[in-house]
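Up next is chain A:
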Amino acid sequence: MDSVGNIIVYFVVAIAIVVFSIKAVTTRKILRSATYLLFVLLSTAVIYFQLGYQFLGAVQIAVYAGGIMVLFVFAILLTHKPNDATGIIDSHRRAIGGTVAVAGGVLLLLALFFMPLLHGMSLTECIASGQQITMKEIGDAFTGSDRFQYLLPFEAISVLLLACIIGGVTIARKE
Partner candidate 1 sequence: MDLSMLWYLVPSVIMLVCGIYGFITRKNLIAILISLELMLNSADLNFVVFNRYLFPGSMDGMVFTLFAIAIAAAETAIAIAIIINIYRSIGNTDITEINKLKY
Partner candidate 2 sequence: MFGNILIWFVVIPVIMMAGLGLCRNSSMNAIRSVMVVCSTVLLGLSIWLCCDFLSLRAAGVDDEMLFTGSWMWYAPLNIHLAVGVDGISVLMLMLSSVIVFAGTFASWKISPLPKNFFLWFALLSTGVFGFFISIDIFTMFMFYEVALIPMYLLIGVWGTGRKEYSAMKLTLMLMGGSAFLMLGLLGIYWHSAPEGGQLTWNILEISHNASIDPDWQKMLFCFTFVGFGVLGAMFPFHTWSPDGHACAPTAVSMLHAGVLMKLGGYGCFRIAIFLLPQAANELAWIFIILTGISIVYGAFSACVQTDLKYINAYSSVSHCGMVLFAILMLNTTAMTGAILQMLSHGLMTALFFALIGMIYGRTHTRDIRQMGGLMRIMPYLGVCYMIAGFASLGLPGLSGFVAEMTIFFGSFQDADTFHRIFVIAATCSIVITAVYILRVVGKLLLGPVQDKHHLELTDATWFERLATVTLIVCIAGIGCFPNWINETIQFSFKPIIAAIQGVI
């Protein structure tokens, strides 16, 4: 039995995610769209916190909501004049897209509801049964090379990011 607080937080966040997701893809103003995305990301961060992954939530806010969104906003400002409404593709494409999206959503939701595995577990119990994830453990996980340790991907990510930096600079350079 989860606490009422948890449930309330969940509902607030879930409704926010649903509403802002829909808004993000239906609004005509691109800057608004970015803003709605920000809200979605923040709401997701809240869910991470609720699930007990504080570090992840922090990263989500810092990197996603902070870094990536800034990039978005900059890009939008660079490529748009003020009040520049972006067109949405013609209506039949929209209808098809809507159909596919709705069909896919319905299918997935049905699948979810018919999957017994997903029911009947409580969040509190899960958090309680799981171990507490401390920064130390995360640090160990990223710097070891044993089983369930991720030094190699970590390094790979660093190289990837480096490549991205160089690539980004190269691509965005004038001439």
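Definition applied: contacts are C-beta pairs under 8 Å (C-beta built on N, C-alpha and C of every residue); 3 or more make two chains touch, one makes a residue touch a chain; residues count from 1.
Behind the choice of candidates: all candidates are chains of the complex that A comes from, given by their letters.
In this text the structure is predicted, and so the values were computed from the model without any measurement.
Chemist: Would you mind pointing out which option among 1 or 2 touches chain A in this complex?
Modeler: The single touching candidate among 1 or 2 is 1.
Chemist: Under the stated contact criterion, what part of chain A meets candidate 1 in this complex?
Modeler: So the residues of chain A in touch with candidate 1 come to 1-2, 6-7, 10, 13-14, 17-18, 21-22, 24-25, 30, 33-34, 37, 40-41, 44, 47-48, 51-53, 55-56, 59-60, 63-64, 67-68, 71-72, 74-76, 78-79, 86-89, 93-94, 96-98, 100-102, 104-105, 108-109, 112-113, 117-123, 126-127, 129-131, 133, 137-138, 141-142, 148, 150, 153, 157, 160-161, 163-165, 167-169, 171-172, 174.
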